[in-house]
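Here's the structure we're looking at; comments come further down.
Note that one protein chain is taken out, while the other chains of the complex remain in position.
For clarity, chains are labelled A, B, C, D and E in written order, and residue numbers in each chain start from 1.
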């Protein structure tokens, strides 16, 4: 089956990252991986969750949502259903964990940064696009805090990005779109930092299994893709900094 | 106090309406009134709510949401809180009522069109921008149904738009931004159709009252504004039709 | 179609207002507009909602409910369904706004008055009967605070009442009962104060529109009706004061 | 401590039962035990709960609610809190069980009667007043069904009433008001039918216990009281029948 | 119908009580009445509910749950349904009340003991097994507090146990299993203390009634059974103390 955007197994979809897209948020990024588009904002609060009060440490957390018609057919609005699905909660926990590896929470001080990832259009890979955009929004929010003099030194200690990969028709491929994802034997999401260290590996066979070799091939594809995404993140932050 | 965008009392903020913005929805519109930006989609279902089954009539309904950081400070996500606020429900009922006056539900047949209005950025007037954009999304969805041969004749029977007005510092003004809205003595929302007929009038004094004269002045401002918005709606639909 | 109680277009249904009906509440009123009967209580709290703490200002808020069998057929109990409908929330927000225009919240001091409007029987006009009765209950609660020496001077600054009107069979009529309301082309609710100033105007065409002339005629009917209701409110408060 | 209404240990508070109080319900009763007042309606549905479908049997169920200001200080509205308390659910289960002993559910046929007990004012004994009034409302609803020809023969097979009793200051007393109830060592609720058979016995010591002798004395008081209540129920139904 | 375990009307099912079964809880008991098995833990908190703060008094409360497949067919998990049933709430209120009669809450001081009763297997009598096991868990938790020196003197003032009884086929029997319970004309639960004082009596006829004689016979059976259960409770506590 030919891949969308005439890609081969190791090619990313067209990726764009636009920092500073939100008028009000301290940090923001509109990220697209092909037809998947996510609006990410980073909001700074002057307080931390109860379990961190008086510890001197800050916190980074994430929420995730999808507009009802981000997809081929409309999904009921979670606010109307009155609860977030297990999938939503799983994704926002993943985003939060990934982002917390990029920042020294003690240097952040007793403040919280809330990352909101709202999917405007979904064509596969919304969680990896969210993490990749969220790093940009978080970095911009931290720069805002430095510019305002709230932070003297940057608490940023690492740069993360994420990509999906999978086994489709027996072959390892990177950055699956919705159609590939639906038919994949194995579905994986990899989060790495710019130094090539692993942050999170999730590989799942639903009604299928995979070998250690396949696992290795997926990791290799992911590593190259994440290196490319990290370069684009730096570029987006520089473009924004020049414009500001 | 000078108005934003150097406007006088009867001037709208810069308005843009872009039809066909969503990849998946049958109809869509990105509408902006100044810094207020709302993404509207119209989704067609092959069924109707239980109370209309086997009546031969269709239905149009609306849902409204706001991204957590659409505003100056972050609002908790309604999906996370587990319920929609009274304000959200009031707005989505208003949008639904307004749109149902534009369509012959018997001609639509037993199908439902769900309008989703998601506020990306909010600077006052989100409900009137939503209604104005929703008409465009609904009209495009109906055209999609006609193009696919699902509908032989158009069920559209009217065109509606909406605008806010109010009494600020004793003076009637149109299209209030957030700052004006916060300080207004009277806050009004007017829905009219392209023939100048009234669809909905809501005028509210919180800790203040207003005279029949003031009411009249607000209506006059609204009528001129709505005429202007209706022209822009037609233009957006024509631009989209030409491009399609 | 002849109107209930052999009324003409501008006639109210028989109205009764009985202050001091509740054994425990600081203020109360049993109000009936024809067969619509609402029990209103005003309860005084020694605290205010968080957003008003340490401001020196008080608050007035309202809640609205309907007994399950207040209507022709039984409605599920909102407490059993686990949430209040959009309609309920819209009505209680309206009642609260209307009542807050009658009182100087700074003179009330840091206390809250909660108005509960519980519909015992519903035959149209429950929200306007609620507002009209709520003014009486609120005024009585303020008198209770004065009598107890909690308030030295009265914070009451205005008197409000409300009435429904509409376009039925092309004609403007006032104080619609349930049957008229179900068939009305336009449904309106008007809140005014005793000085003839407007507090809230809500006019709604569902699957219909209305002209500015029709709007004017409804306002004229409402103004006369509200003048009559205000006289009955004063009478109810005087009757209670004499009996106390 | 002298008892309210100058009663001795075995005296009921003034009891009134007014059948047919609701304009819309098939059966209804306004019941008062002293200052406790409960509005009871009986609503007939043409269907039964899923577990009884196609069994030929009917159902009787009950719901219970309390107006927020039925009591000395205001209680939050259960509809606003989004759930019914354990106490509410316990009471409505009790009312339903008691009423189901009065009716042959097979003779009722596949229909459901929903009893709503809404407490307008609460001064102790709301559950026993509810049961006592509910019997009257249920009997009236059955008569309505017979008068309409829906039922050929009456399914009523027994008459129930209920009363509270307790141990206060070491002495057994009947029909406790709120103040007595708050200070009682033992709190009991007894449901019996007009033939002197027991339907439900609930005796509870909170931070106290009781002897079999005390239990016997409470039962004796309850039996006499219930005989008296049954006579009043018959009287209320006859008064209503004469007036109809 | 022969009774399970070849019992006669007055015989308990095999009863086991094993104290100290939980690795982490301050007190615990695995209780079985025949095939009914309940795991009870008693957890000590250093705080009390808001209504007791700064009173010097402690609190004992209980929660009750049933594993989804504790019964013949699987019941939906209450955590997944999002609310506890009326039955669950009624039972946990009963357990809490019964336990609070065994302890001087002032001597306990400002701490709370939470009793969790989780039914592993249910064959009738889960609430009476819970109460009987809960006393053991509570007593052990208090001993833990004494051993740690938190409490100088024991606040325990009584010993309670509970048993079900009922009228089955016209005959009074004790300790009903699920099958008997399903067919019983009258269902009763009795809580008594080791001194023979009554703590709670609940006797319920669903679609049936009972006489005072039948009531007396059930009480007589219950009293003998509870005496036996109290002996087993003491034995369980002694066995644990010896082993500790």
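Here is the rule we use: a contact is a pair of C-beta atoms (placed from the backbone, for glycine too) under 8 Å apart; a residue touches a chain by one contact, two chains touch by 3 or more.
In this text, all values refer to a predicted model and were calculated from it rather than measured experimentally.
Taking every chain of the complex into account, the chain not shown here touches A, E. Taking the complete complex into account, E:120 is the one of E:9, E:52, E:107 or E:120 that touches the chain left out.
Of the listed positions A:179, A:200 or A:228, the one in contact with the omitted chain in the full complex is A:200. For chain E, the list of residues touching the undisplayed chain reads 22-25, 28, 35, 39, 41, 43, 45, 63, 65, 67-74, 77-84, 88, 114, 116, 118, 120-121, 123. Taking the complete complex into account, residues 83, 85-87, 89-90, 92-93, 97, 100-101, 105, 158, 193, 195, 197-212, 215, 219 of chain A touch the chain not shown.
FYI, only the chains that are shown with their structure count from here on.
Taking the definition of touch as given, a chain qualifies here only if it contacts chain A and chain E alike; none does. When every chain is reduced to the mean of its C-alpha atoms, the one closest to the centre of the whole protein set is C. Distance from the chain B centre to the chain E centre is 59 Å, each centre being the mean of its Cα atoms.
Centre-to-centre spacing of chain B and chain C amounts to 29 Å, using the average Cα coordinate of each chain.
Residue positions 82-83 of chain C each touch two or more of the other chains.
Taken pairwise by the contact criterion, the protein chains link up end to end in a single open path, with no chain closing the loop. Applying the touch criterion to all chain pairs gives A-B, B-C, C-D, D-E.
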